[in-house]
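Only a single protein chain was left out; the remaining protein chains are all shown in position.
For reference, chains read A, B and C in written order, and residue numbers begin at 1 within each chain.
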Amino acid sequence: MSSSRHGTRGNAPILAKLLLFLTCLTLTTGLSAETLEATLAQLAERSFKVKLEAVESIATSEDGRALSILEALAAGELYTWKGVPRVVIGRKSGRTMHLLDPLTGQALGEGRAKKIILNNAMRVALRGAIAARTLSSPDPAARLGAAREMLGDTSPAATKALATQLEREQDAEVRAAITLALAIARLGAQEADTRLAAVTALEASLYPEARNALLPLAEADPDPAVKAAATKTLEDIDQLLAWNARAETLFFGLSLGSVLVLAAIGLAITFGVMGVINMAHGELIMLGAYTTYLVQSALPGWIDYSLVLAIPAAFIVSGLFGIAIERTVIRFLYGRPLETLLATFGISLILQQLVRTFISAQNVVVQNPSWMSGSWQINPALALTYNRLYILIFALLVFAALLVILRRTALGLEVRAVSQNRAMARAMGVRSERVDALTFGLGAGIAGVAGVALSQLTNVGPNMGQAYIIDSFMVVVFGGVGNLWGTLVGGMTLGIANKVMEPWAGAVLAKILVLIFIILFIQKRPRGLFPQRGRAAEG
Amino acid sequence: MRISSLIRQVVLGSGLALSLGITVPGHAADDTIKVGVLHSLSGTMAISETTLKDTVLMLVEEQNKKGGLLGKELEAVVVDPASNWPLFAEKARELLEKDKVAAVFGCWTSVSRKSVLPVFEELNGLLFYPVQYEGEESSKNVFYTGAAPNQQAIPAVDYLMDQGVERWVLAGTDYVYPRTTNKILEAYLKQKGVADEDILINYTPFGHSDWQSIVSDIKKFGSAGKKTAVVSTINGDANVPFYKELGNQGISAENIPVVAFSVGEEELSGIDTKPLVGHLAAWNYFMSVDTPENATFIEAWHAFTKDSKRVTNDPMEAHLIGFNLWAKAVEKAGTTDTDAVEQAIIGLETPNLTGGMAKMLPNHHITKPVLIGEIQEDGQFAVVWETEETVPGDAWSDYLPGSKDLKADWTAPIKCGNYNTKTETCLGSEGM
Amino acid sequence: MGGQVARWQYLNPGKTLAETLNISHKTLLYVEGVTVSFDGFRALNDLSFYVDLGELRCVIGPNGAGKTTMMDVVTGKTRPDSGYVFFGQTINLLELDEPRIAQAGIGRKFQKPTVFESHSVFENLELAMAGDKRVWPTLRARLSGEQRDRIDEVLGIVGLREQARGLAGALSHGQKQWLEIGMLLMQDPLLLLVDEPVAGMTHQEMDRTAELLRSLAGRHSVVVVEHDMDFVRSIAKRVTVLHQGAVLAEGSMDDVQQDPRVVEVYLGE
Partner (left out) sequence: MIIRAMKDDTGGQILLAVLLAAVLLVPILSLAVPDSSPLHLSTYTVTLLGKYLCYALLAVAVDLVWGYLGILSLGHGAFFALGGYAMGMYLMRQIGDRGVYGDPVLPDFMVFLDWKELPWFWQGFDMFWFAALMALLAPGVLAYLFGYLAFRSRVTGVYLSIITQALTYALMLAFFRNEMGFGGNNGLTDFKDLLGFDLQSDATRAGLFVASALALGLGYLACRIIVTSRLGRVTVAIRDAESRTRFIGYRVEQIKAAIFTFSAMLAGLAGALYVPQVGIINPSEFSPINSIEIVIWVAVGGRATLYGAAVGALMVNYGKSLFTAVFPDAWLFALGGLFVLVTLLLPRGLTGLLRQRSAG
């Protein structure tokens, strides 16, 4: 069916067929208005096959209204009017559904309607049809999208449409995209010169379509010059791809590292500075994540902003829980670090069950605001997901803030004084009880803030804390207890090590290797990456 | 409601605790029929299993409204095996030996079932297992009301092939169900002419949360020019971060559709589904199925949980079918005696929620329709394909070399869970 | 010489410790050119220092002079950056770890008294007693009558007979110091390193300690680090003054006290 010599992209055959059909139809007769109405009615059918056919025939219609219908369908706005077997556009406002005529845009009043369900094949067809129609759209962004969509489509119709558009295209970016699409299409040309020119045009292109189209040429082009050029271009592309892959791995590692740092940094305070083995740390993270959920539930229309609001809220909620834990339990256990482990383990069980009982044993939905979704496309081969990028930045900010608090504020001074010599600090007039409570509250609050970030990446449920507690301890111990920089460097190192090993070792083995590495590392440096110094640290 | 029930439980419980010594054997009251509920209410599996506990409680309540069974009231005995496999075995023994329950509804994941299996066989109890599983088992004492691989995996792959998929990623959590399913699928795909280099198999640990590298690999694998799909046997918890990463890395269902066997309405209720529209799942039931039976069931569920937002899912339907079949069998046999019920239940039918009938087969599996749904924005699935008739569950896969000659048949004269059709011998899994 | 592996009693059963050690030059401990630095701070700076057989030596010096670090180096707790430390002429202490150094015949008392507080005084001495300290022999160890007598004797020497059955943790500060010295004696060492033995003691206790240490000299070489000048004067024949990690002066107490450099160091403090 696809007559092109080269492999085509997944959705290309349908698109090719469509456009072919389109050209044929323009030669004969267009779809008349009555037929458009009849075709529209087909969309109400149950069978996806029938619906797909309907989409295809609307796509080929010359009728100017076809595009708006296709767009409405793609946006999920087409409904079947219950009772009246008729396809309408539905717009929900609150609980009522306003119905419009899809052909005329006329308001039809309110009514009950059932949405027309799409399947993937229909979505692909719609996307192609809309792209083909928007290649000549006045909106440059739409044209760019359409040109990108048509990358790798080597059908003559597509080539012709692209070439036509190129002649009148003014926008540089769109021109580049069209040139690229044309070059890929021309790789299949009969004349060796055209092919050679196309190969040259594809130099350093990171689009997978370009690479896929070059592969067969490099393997078996009849013309040796083309073959050599294609081979050379491919090699260059592969090298570029390899560098991009390395950059990607580094980002993955930093991102995993930032998650580890966020999870561990609160512990670096409660455990590192105060010496409390806080097994409930994971549950404080969980409370932060649940706070995010509650804030989002309280402000349903404000998803884009509520996350920002959740940060202080989570800090306060987890911080208060932390202070409560410190005042009621931990303050009786100073100097007995191992017993804090037992008591806080008990607390962690209670907190888990608390959430199960009062919220739900199931996971809850924490939505991603729009600015946390999607990715930043640096080039066709390298995209950084926004949520991870922001979390990486956020982790660094939290780290910096903590550093400032501990280094530059009165509280920080007191915290350090108490952690170094409790008796002396008290003698100097530091209210050590208050400092203990605030320090623990700070560590707990930071855990809560970490929970906000983690809620954007993973499950929010009663068990989520358990997933982080062990890794957190590993990071703090690996970095060196009592040293915030150790936690940062430790977390990032483990994250990158894990991600570098993952491609060849697999996720599980990479993690095992990281654990073994930590065990061996501690043999070499029994006090971690950045050991506390001085006589006080010994003994 | 939760708090008051909690207080009631604590008060009731402390009273019970005094009377229940470990050495005092439990007293089986004669005026009720006890039904055991063996689902984790704490630990990692609680996320999935608490719903099933509630389902059984609802079914028991409804049965009692209808007058119970054999003129007796049903009484649910709930225990918490806490996602701990040895504890599953202990609790199973407790239910059977101490509480003398007539049947147990429970377990989720094969390891919990494997852990309790010897206990049910030793004490001759009845277990209804409601979750899809890898097959390769048939016990006299267990009824498998979830899907076997031939009722879920293979039809899903057929559907995708029909949609033009040529390249396959089989991604799963590293445990028996994905391993077996992928093995079966690999054999099946190769038989259909898929080349080795067009299959990518990847396993991850339980609760895996960092999917960056794997999703990026899938993306690269899928950009080689052939239509690619992911067949996901990723378990429970790991799905949320997986789908989030898919969405963020821009893998849409139009490019690389993901068909999942362990993601249902319940799992989706923890995910923002907008970026996932079009990804697929294969099940035997979807909440969105438009039948009167299903509407009634959903309504009852909402009334029971006093929460109109609670979703229903496939394992819940499996419990409903299992429970109804058991109730029918008890009435047919006129007793709750294990052997009588076991014989009576084979061949019985009950309506499922998708408009067909579920029949208990001699191999202790049931007939099920296979449905393929695409994820919608509202977290529901829209059915895009379904089998025309129900598919009988197959205990032993035809695509695995070790089991292709095996079959299970618990009716006379074979009465065997692993009967070798070539040598015509039973390999040991016999009734007592 | 470095290649020679040190041998000690139980690996060399035929020979006494004194035979194993070559002490023909009458010098028991050689510390030569030892330098130790912590994060750029030189705790010991090319320190050379010798202790003779049977000598009682006092080491004084202002805070941070390197006294404790010197002991750490001799007992194997701290590894020097450079230099040599020999016990007799054959045992290179830098090749040995703490337990082996202890078994070779060097005992140490810490600045802060460290005894096993949840054991009785008697048990503290029993644990310190010289003997085969590997795992299996320790498990099977039983006290012989002779060993009991020896413990009893040491209890007498350090004046703790009455507290013998009591927990070491219940002892007073001074008694703990004595118990620790008693533990050193049980080890039967050739060289005792005693760090601030009279810190926190009353005058009476101090006098008894002085007497005790004096009585030990001769049979053992004793090195005492102490701040209390009166105490040092009361026991010392030879005094070494450390300053900034090196020996500033050495000689009799009177000589040292008149040394202008010493005066400057102490007055300048």
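In this text, a contact is a pair of C-beta atoms (placed from the backbone, for glycine too) under 8 Å apart; a residue touches a chain by one contact, two chains touch by 3 or more.
Computed from a predicted structure; not experimentally measured.
The undisplayed chain touches these shown chains across the complete complex, A, B, C.
Only one of C:Asp46, C:Glu95 or C:Glu123 touches the chain withheld from this view, namely C:Glu123.
Within the entire complex, the positions of chain C that touch the omitted partner chain are 75, 77, 97-99, 102-103, 107-108, 110, 114-119, 123, 126-128, 130, 133-135, 138-141, 183, 186-187. Where chain A meets the omitted chain, the residues involved are 271, 277, 279, 329, 332-333, 336-339, 341-343, 345-350, 352-354, 356-357, 466, 470, 473-474, 477, 481, 508-509, 511-512, 515-516, 518-519, 522-524, 526-528, 539.
Against the chain not shown here, chain B presents residues 5-6, 9-10, 13-14, 16-17, 20, 22-25, 41-42, 78-82, 84-87, 89-91, 93-94, 97-98, 109-111, 114-115, 117-119, 121-122, 136-137, 174-176, 179-180, 183, 203, 205-206, 400-403, 406, 417-418, 420, 427-429.
As a convention for this text, only the chains that are shown with their structure count from here on.
Taken as a graph of touching chains, this assembly fits none of the simple shapes: it is neither a line, a ring, a star nor a complete graph. Distance from per-chain Cα centroids to the pooled protein Cα centroid is smallest for A.
Averaging Cα coordinates per chain places chain A and chain C 65 Å apart. With each centre defined as the average position of its C-alpha atoms, the distance from chain B to chain C rounds to 73 Å.
Centroid to centroid, with C-alpha atoms defining each point, chain A and chain B lie 30 Å apart. In chain B, there is no position where the chain touches two or more neighbouring chains simultaneously. For chain C, no residue reaches two or more other chains under the stated contact definition.
Across the interface of their complex, chain A is touched by residues 2-3, 6, 41-44, 46-47, 50-51, 163-164, 174, 202-205, 207-210, 212-214, 216-217, 220, 223-228, 237, 240-241, 244-245, 247-250, 253-255, 257, 266, 269-272, 275, 278, 280, 374, 376-377, 382, 384-385 of chain B. On the chain A side of its complex with chain B, the touching residues are 7-11, 13, 48, 76, 117-121, 123-124, 127, 152, 208-209, 212, 248-249, 252, 255-256, 259, 352-353, 356-358, 361-365, 367-368, 373-375, 383, 385-388, 456-463, 466-467, 498-499, 502-503, 506-508, 511.
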